[in-house]
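Left out: one protein chain. Kept in place: all the others.
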Amino acid sequence: MTARLAESLVTTEALAEIFSDRSVLGAMLQFEVALARAQARLGLIPTSAADAIARAGMVDAFDTGAIAQAGRHSATIAIPFVDALVARVTVVDRAAAVFVHWGATSQDLMDTTLVLCLGRALPLIQTDHLRLLNALRALSDQHANTVMLGRTLLQPAVPITFGLKAATWFAGAARAGAQMRAAAAQTMMVQCGGAAGTLAPLGAAGPMVAAELARELQLADPGAPWHTCRDRLASYVAACGVYCGTLGKIARDVTLLMQFEVGEVSEAGGGSSTMPHKRNPAAAAAALGAVARVPGLVATFLGAMGQEHERGAGTWNTECVTLVDVVQATGAALASIAASVESLGVDHARMRANIAATRDAVFAERAMMLLAPALGRDAARALIADALAAAQRGDQTFAHALAAHHAARDVLPRDLVRFAAPEDYLGSAEHFRRKLLNEPT
Amino acid sequence: MTARLAESLVTTEALAEIFSDRSVLGAMLQFEVALARAQARLGLIPTSAADAIARAGMVDAFDTGAIAQAGRHSATIAIPFVDALVARVTVVDRAAAVFVHWGATSQDLMDTTLVLCLGRALPLIQTDHLRLLNALRALSDQHANTVMLGRTLLQPAVPITFGLKAATWFAGAARAGAQMRAAAAQTMMVQCGGAAGTLAPLGAAGPMVAAELARELQLADPGAPWHTCRDRLASYVAACGVYCGTLGKIARDVTLLMQFEVGEVSEAGGGSSTMPHKRNPAAAAAALGAVARVPGLVATFLGAMGQEHERGAGTWNTECVTLVDVVQATGAALASIAASVESLGVDHARMRANIAATRDAVFAERAMMLLAPALGRDAARALIADALAAAQRGDQTFAHALAAHHAARDVLPRDLVRFAAPEDYLGSAEHFRRKLLNEPT
Amino acid sequence: MTARLAESLVTTEALAEIFSDRSVLGAMLQFEVALARAQARLGLIPTSAADAIARAGMVDAFDTGAIAQAGRHSATIAIPFVDALVARVTVVDRAAAVFVHWGATSQDLMDTTLVLCLGRALPLIQTDHLRLLNALRALSDQHANTVMLGRTLLQPAVPITFGLKAATWFAGAARAGAQMRAAAAQTMMVQCGGAAGTLAPLGAAGPMVAAELARELQLADPGAPWHTCRDRLASYVAACGVYCGTLGKIARDVTLLMQFEVGEVSEAGGGSSTMPHKRNPAAAAAALGAVARVPGLVATFLGAMGQEHERGAGTWNTECVTLVDVVQATGAALASIAASVESLGVDHARMRANIAATRDAVFAERAMMLLAPALGRDAARALIADALAAAQRGDQTFAHALAAHHAARDVLPRDLVRFAAPEDYLGSAEHFRRKLLNEPT
Partner (left out) sequence: MTARLAESLVTTEALAEIFSDRSVLGAMLQFEVALARAQARLGLIPTSAADAIARAGMVDAFDTGAIAQAGRHSATIAIPFVDALVARVTVVDRAAAVFVHWGATSQDLMDTTLVLCLGRALPLIQTDHLRLLNALRALSDQHANTVMLGRTLLQPAVPITFGLKAATWFAGAARAGAQMRAAAAQTMMVQCGGAAGTLAPLGAAGPMVAAELARELQLADPGAPWHTCRDRLASYVAACGVYCGTLGKIARDVTLLMQFEVGEVSEAGGGSSTMPHKRNPAAAAAALGAVARVPGLVATFLGAMGQEHERGAGTWNTECVTLVDVVQATGAALASIAASVESLGVDHARMRANIAATRDAVFAERAMMLLAPALGRDAARALIADALAAAQRGDQTFAHALAAHHAARDVLPRDLVRFAAPEDYLGSAEHFRRKLLNEPT
C-alpha cells in the first residue's frame, strides 16, 4: 500500500504507486540509462559506459530519503540523484562515471521523469474513463423513457427523462475526456536541451541524441526543447480541470438525487461510524472531495508559467508537484464517480411520484403556451396564478383548477390527463438524448 | 470611452465596449428578435409578431440600470429584460407581446448573449495575436546570430542567441494561441433548450427552431442544448489561461532583460509621476498585471462547473462575469505585450558584454566536457574549480586560468579564443530556432 | 444607476457607485488636495498653491475616459491623472502647478485612493452584516424548539433544532465578520512614501507630511510607508474570503432546505422567465453566485504579493482591481443572503414530517447506544439491522420493529413513543445553541 492516510482520498492506490519514490526514482534511472544508450549508439560515449550506467542504475541501490533531503539545498532532487548515480557508476566502472548525465541538465532529467510517470498514469485514467462512459450510456439507454422532474435552481421545472439527464452527463464527460486525452498525448515528449536549451556540449549531434533518446523512451521528439514552453503541460492540467468539472457535476447531481427526501437514485454507498441506518453517497462524495481540489491546482500551475529566462527560480518545482496532485485527484474522482454510476439504482416510481407531488404545477408553462395566444398574456397569467394557488392549497391539481375556469377550459385539451402527463410534455428530450450520446468518445 | 478607471488596466477600450451595457443589451435583443424570426419562418408564431418584436427591440428604449437592479431579485437580468421587452412590444403590437421569448428560458437568452458578445471579441484578439506572432518571428529572424547569456535561476548558464529566445516565445504563444482559437470556435453555438432542456413547448419543432435560430445568429447548432454542459466555455477559459501564461513568460523576460543593470532590451516604455529619468517597462508591466488576474479566474470558472440539475443555483452567474473578465484580461495582456515586443530595441553589444563580464566562467561546462573524459571526473572538477576561483578573483579569465594548468592545456583547444567564443558554443541553437518558428500559427 | 449589466449580480448599486469613475476620481483629487493642504500647513509649499489645487480639483473637469486610455501607456492611471491635474491647476494659478503631487509618487496616490474608496464601502457592509446577524439570532431564538433532521452527506442523521442550525450560521458569520472588520480597520491608513519609500524630496519633514496628510484624510498614519508590504490589504481580502465562505454555507443550506421535496424553509424568492409556477431561491442563488467568485480572487491577490523591490512590475495593478471585485462580491453576497434570511419562512410541520418519513430510522444510533452495552456490539448490530430493514420495507417503524425482538425490548425504554421522539434525543442542542449565540458580533 502506497497512498498515505492524509491524502488517501485524493488518489488511488495505483496512482499513488506511480508517483511513489520507487517509481519516480525508476523513471529517473530510465532517463539516464536511455540517454547513455542513445549517446553510445551515436558514438558519443563508449558503449561500456552505457552498460555500466545501466548496471549501476538499480532502484534499490539508492537512498531516496537522502536524495529528498539533499535536494532542498539545490532546489532540485536532480543534483543529489546524479551525484548518487555517479558514485554508483564509479564503483561499477570508474571510467564510465564521467559519462553519466552527459551533456544533459537537471531539467532534462526532471521533465522527462515527470512525463514518464504521467505516461504510466494515462492508461489507468483512460480505462476508468471508458468504464464511466459505458455505464452512463447504458444508464441513459435504459432510462430513455423514465420520466422525472427537470429541476432548475433546485426547484421543479418541467419533466425530462432520466435518460436525457444521463446523456448530458455522458456528453460532457465524453467531450472533456477526449480533450484531456488529446492534451495528454501532446505532453508525451522527451525534454532534451542541455544547460540552456542549445545542447551545446553535444555539438551538431544534439538533435540526433534527442531523437534517439525519445525512441529509447518511447516518447515523441518535439524537435526542440520545451524547457521554457510549459504550455503543453499546462494544457493537460487545464483539461484535467475541465474534465473534473464535468465529473463534479455528475457527482453533485447524484448526491442531490439520492437525498432521502428525493430518493430517485441510490449508489451502493457507505455507512457511518456511529449511525447504523446511514447510507451515504460515499462514492459521489469522495468524487466531490477530489474534484474540489483541482481548480486551485490548475490556477497554481497556470500562475507558475511565467518562468524566468531559460529556467525559472522555483516555480518549475511548483509545476511538478502540482501536476502530480492533479493527476491523482483526477484519477481518484474518476474512480469514485465511475463506481458510483456503475452501482446506481434508479427508482422510477419515486421519480414519477415527485412529479405528481407538484400537483401538476410543472405544467404551468404548458398552460401558458396554450392560453396566452388565445386569451392574451395578462388574462392567461391571472388564470394560471389562480389555479396554481388552488393547487398549492391542496384542493385539487393545477390542471383541474385551471379547467374549472371557463376561459381556460376552451383552450386546454379535452383530455386533462394527457395535458398533465409527463410523457406528453417531453418535447425533444429523446431527440436530444440521442444526439448527446453521439458525442465521440 | 467605456472602460472604467478602476479596471482600465485589465481591459482594452474595444473589449470594454463589447461588454458594455449597450452591447450586452444589443445582443440580448438580437437573440429575441432572431428567435421570433426563426419561429415565424417555421410558422410557429405570426410573422407580424416577429416584426413587432424586431421593431420594439431598439437598444435605446431600455433602461439598463433598472434591469440591472431588478435582476438581483430573480438572480438573472433575463427576467426584467424580458418583462421590459414585453412591455415595449405591447405598445407596438399588443397581440405580439405573447410571442416574446416564446418557448425559451432565461438561460437560452443569457448563454447565447454571452456567446454573441464573445464572438465579437474573438477577431480583435486574433488580430493582436497575429501582430504579436509577426513581431516575434521578425525579432527572432533578425537576431538569429545575436549571442547573449542563457540564464537559469536568474544566473548565467551558457550562451544562447536572442533569436532562439524569441523563437521560444513565438512557439509558446503560437501553440497556445492556436489552442485558444480552437477552443473559442467550439463555443460559438446557440443555446436553445427551453425551461429544462427539452424545448417541450415547441413540440416536435424544437430542433428546427434551434437550427433556424443558429442560422439567424450565424452561430453553430450543437444539436442539443448545453445548459448543463459547461465544458466548452470552460475549455475556452482554460485555454485563455494557458495563453496568458505564455504571454506572462514573455513579459517577465522583457522586464528582466530591460533592467538597468542588464540593459539588453528596451521597450518604448513609460515614465513616472515624479522621476524624470524613469523609463519603465510599462507595456510589459501592464501585461503582467493583466496576466496575473487570469489563473484565479480560471479556477473560479472551473469551480463553478458543478451546477445542480438542469440549471444551478447561482454559479451560472459566476461563469458569466468570470468569462467577461478573462476575455478582457487576455485581450489587455495581449495588446500590451504586442506593443512591448513591437517596440523592442535590442542591444547586441550589451548582450556580448554581459557574457564577457563572466570572465568566461560560462564555459565551465564546456571545459568539463573536454577535461573529464581525459582526466577523470574528480581531477577535471578540481582544475575547473581552481580556474573559476581565479577568474572570480579577477586575475584572469577562466579560459586562461584553466590553460595555466598543464593537464588542462593538453586537452583544451589551442585556440583559447575560440574555446571561449560564444558563437562557438551554441550547439543546436539555430536548428532549434528554426524548428520553433515552424509551429503552426 | 451605475452597476453594469455584465456584472450587476456581483455588486450592489451602492458599491458600484463607490467604485465608479466619479467616485474614484473624487478620491484621487481628495488625496492631492489633502497633500497640498498638509504641505502648505507645514510651510513646504505656498498656501496659495494648495488653494489653487483645491479649486482646480473639481471632478467634472476631468475626462476619465482619456485618463483610462492614457493610463495603459504608463501602467497606471496616476500619471495621466496628475498631468491632467497639472494642466487644470496651470489654468487656475500657473505658479501653483509646480506643487501638484509634490514629493509624492503614483503609488501614494493610488494606494490611498483605494483605501479611501474602501473606507466608504465598509459602513455599508457593516450595516448589512448586522442586519444579517440580527435576522439569524431572531430566527434561532424563534426556533429554539423546532425539531428537524440533522443531515450529514445530505442524508438524515439524527434530529437537531432549526434554532441550533441558525445559531451555527450566526456564529460562523459573526466570527468571520468580526475578523473581516478588524482586518479592514488595519487597512485604513495613508500611503505616503514618495518615489521609493524614503520621502527624500521632503527632507526631514517627510513623517510630518504623512501624519498631516493622514489627519486631513481621516486615515491612520502607519509610521512608515507600506508600498512593498501588502499584507494588510491581503489580510482584509483573505478575511472577505473566509466571510464569504460562511455566507456561502448559509446560502447553500437555504437552497437545499427550500427544495420542493424538502420544503422546510422558503425565502421570498424569485420567478422564472417562462414557468409561472416557479418560486426560486433567487436571493440565496444570487449569494452563491457572488460567493463563488471570491476564492479565486483571494488567490489572485495573494499571488500578486511578490512585488519586486520598491514597486513591482504589474501585479500592483492586479491587486487594485481584485480588491475592488472582492469588496463588491462580498457586499453583493451579503445583501442577498441578508434578504434571503430576513424573508425566510419556516415550515415546522414539514420538518417534523421529514423526520417521521424515516420511520424512526434516525434513532438507530440511539438504539445502538442502548443495546450494545447490554447485548454486545455484534448482537446489537444484527438486531438493529433487522429492524432497519423492516422499517425500510415499510411494514412498521424502526422502533416497533426493534421492540418486536425480545432482546431489544428489555433494553429499550417502555415508552417507545419517547424513544422515537425527536425532542427526546436532542442532547445538548439548546446548550450549544446558546453558546453559539454568545459569539461576540
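In this document, chain identifiers A, B and C correspond to the written order of the chains, with residue numbering beginning at 1 in each.
Convention: a residue touches a chain if its C-beta (ideal position, glycine included) is under 8 Å from a C-beta of that chain, and two chains touch if they have at least 3 such contacts.
These numbers were taken from a predicted model, which means no experiment stands behind them.
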Seminar exercise, completed: The listed residue (C:55, C:131, C:249 or C:348) that touches the chain absent from the view is C:249
Exercise. Out of C:6, C:79 or C:299, which is the one that touches the chain we can't see?
Worked result: C:299
Exercise. Which listed residue (C:26, C:57, C:71 or C:150) would be found touching the missing chain in the intact complex?
Worked result: C:150
Exercise. Among the options C:26, C:57 or C:206, which residue touches the chain absent from this view?
Worked result: C:206
Problem set entry | chain A residues touching the omitted chain (full complex) | 1-10, 12-13, 19-21, 24-25, 63-69, 71-79, 82, 101, 103-106, 109, 194-195, 201, 251, 255, 270-275, 280-293, 295-300, 303-304, 313-318, 320-322, 324-325, 332, 335-336
For this session: Spell out the interface residues on chain C facing the chain that's missing from view.
Result: 75, 86, 94-95, 97-99, 102-103, 105, 150-154, 157-160, 164-165, 168, 171-172, 175-176, 179, 193-204, 206-207, 223-225, 228-232, 234-235, 238-239, 241-242, 244-246, 248-249, 251-253, 256, 288, 291-292, 294-296, 298-303, 305-313, 365-366, 369, 372-373, 376-377, 380, 425-429, 431-433, 435-436, 438
Exercise. Residues of chain B in contact with the chain that isn't shown?
Worked result: 152-158, 255-256, 258-262, 272, 274-282, 285, 295-296, 299, 303, 354, 357-358, 361-362, 364-365, 367-368, 381, 384-385, 388, 398
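Everything that follows uses one rule, which is that only the chains that are shown with their structure count from here on.
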For this session: Examine where the copies chain A and chain C touch and state whether the two sides share over half of their residue numbers (same) or under half (different).
Result: same
Seminar exercise, completed: Maximum distance between Cα centroids and chain A occurs for chain C
For this session: Indicate the whole-number Å distance between the mean C-alpha point of chain A and the mean C-alpha point of chain B.
Result: 23
Seminar exercise, completed: Distance between the CA centroids of chain A and chain C (whole Å) is 31
For this session: Provide the list of chain C residues touching at least two other chains, using ranges where the numbers run on.
Result: 255, 272, 274-275, 280-282, 285, 295-296, 299, 303
